[in-house]
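So that we are looking at the same thing, I have put the structure below in structure tokens.
In this view, the complex is presented without one of its protein chains, the others remaining in place.
The chains carry the letters A and B, assigned in the order they are written, with residues numbered from 1 in each.
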Amino acid sequence: MSGSYIPLLVLFGVSIVNAIGMGIASHILNPRRPTPVKEMPYESGMIPLGDTRQRFSVKFYVVAISFIVFDLETVFLIPWAVNLQSLGWGVFGAVSLFVLLLALGLVYEWRKGGLEWE
Amino acid sequence: MLPTQVLFLSAVIFVVGTLGVIVRRNAIIMFLCIELQLNAVNMAFVALSRYVGIEGQLFVFFVMTVAAAEAAVGLAIIISIFRHYESVITDDFSFLRW
Partner (left out) sequence: MSFLNQWNYFLALGPQAILTTFAIGILLFGVSRNNTSDEHQGWLLGRISLAGVIAAGIVNAGLYPFADRLSDGIVAVDRYALFSNWVLLLGSAMAILISISYVEKQRIQVPEYFALLLFATVGLMLMTASLDLMLVFIGLEIASISVYALATIDQRSPKGSEAGLKYFLLGAFSTGIFLYGVALIYGSTGSANLTEILNATVDADDTGVMLITGVIMLAVGFCFKVGVVPFHMWTPDVYQGSPMPITGYMSVAIKAGAFFTFYRIFGIYLDNIQFSWGTVFWWLALVTMIGANLVALVQNNIKRLLAYSGIAHSGYLLITVLANNTTSESGLLYYLAVYTVANMGLFAGFVLVANHAEHRVEVSDYAGLGSKQPFIAMALTVFLLSLGGFPATGGFIGKILILRGALEDNYLLLAIALVISTLISYWYYLRLAWFMWMKEQAATPNTEKAPEIEIPLALKLVLAVSLVLIVYAGIFPSQLIGFIETSLLKG
């Protein structure tokens, strides 16, 4: 069993040594003559204006969370919907309960103001 | 790919996630590493279900759901802490000794 992994391990070893070796070699061998122009983020482009990491409204986060929750609802509903015929009424009841609970969650979110933009 | 290779890949991803949580100090990156762990688990479940039956694919759904719930609460906590400290770097919080 474990014998079959040895080629894989050899491959990993060789590739790790190769990668590290190349990194070190280029670090030692390359000539370094830094100039201010070379150190700019875009060497021959526009001069960047301001920081790229701007903060944006936290409202997006609330919407994203709602999206995750209701997106995952479908993960449970689709397998049931595909097998609707064979699963019968018992499972229909269970799924209805599940959807009802999610609907109550939606009511809570709505009343709490999670769906309002401003 | 063979399931063993997928399993190996999932182990590697899991280790990357684990090391990330231990090494990094940015709360959001740590959180992403935790998500990486959970997705490695998902990959392992799917790979293993090739061997031992369909159950494993079912578990993936539950793990995904729990991961989403965790994301909701976790991001809310990170936002709440950002309001107090203007930072998400765990070294910047000093009230409680880490």
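Here is the rule we use: a residue touches a chain if its C-beta (ideal position, glycine included) is under 8 Å from a C-beta of that chain, and two chains touch if they have at least 3 such contacts.
Keep in mind that this is a model prediction, so the values were computed, not measured.
Colleague: Which subunit A residues touch the hidden chain?
Modeller: 90, 94, 101, 104, 107-108, 111-112
Colleague: So that we can see where the missing chain sits, which residues of subunit B does it touch?
Modeller: Its contact residues with the unshown chain are 7, 14, 17-18, 21, 27, 30-31, 34, 37-38, 40-41, 44-45, 48, 51-53, 55-56, 59, 62-63, 66, 69-70, 73-74, 76-78, 80-81, 83-85, 90, 93, 95-98.
The working rule: only the chains that are shown with their structure count from here on.
Colleague: Where the CA atoms of subunit A average out and where those of subunit B average out, how many Å apart are those spots?
Modeller: 11
Colleague: Give the list of subunit B residues in touch with subunit A in this complex.
Modeller: Result: residues 8, 61, 64-65, 68-69, 71-72, 75-76, 79 of subunit B touch subunit A.
Colleague: Per the contact definition, I'd like the list of subunit A residues that touch subunit B in the complex.
Modeller: Subunit A reaches subunit B through residues 8, 58, 61, 65, 68-69, 71-72, 75-76, 79.
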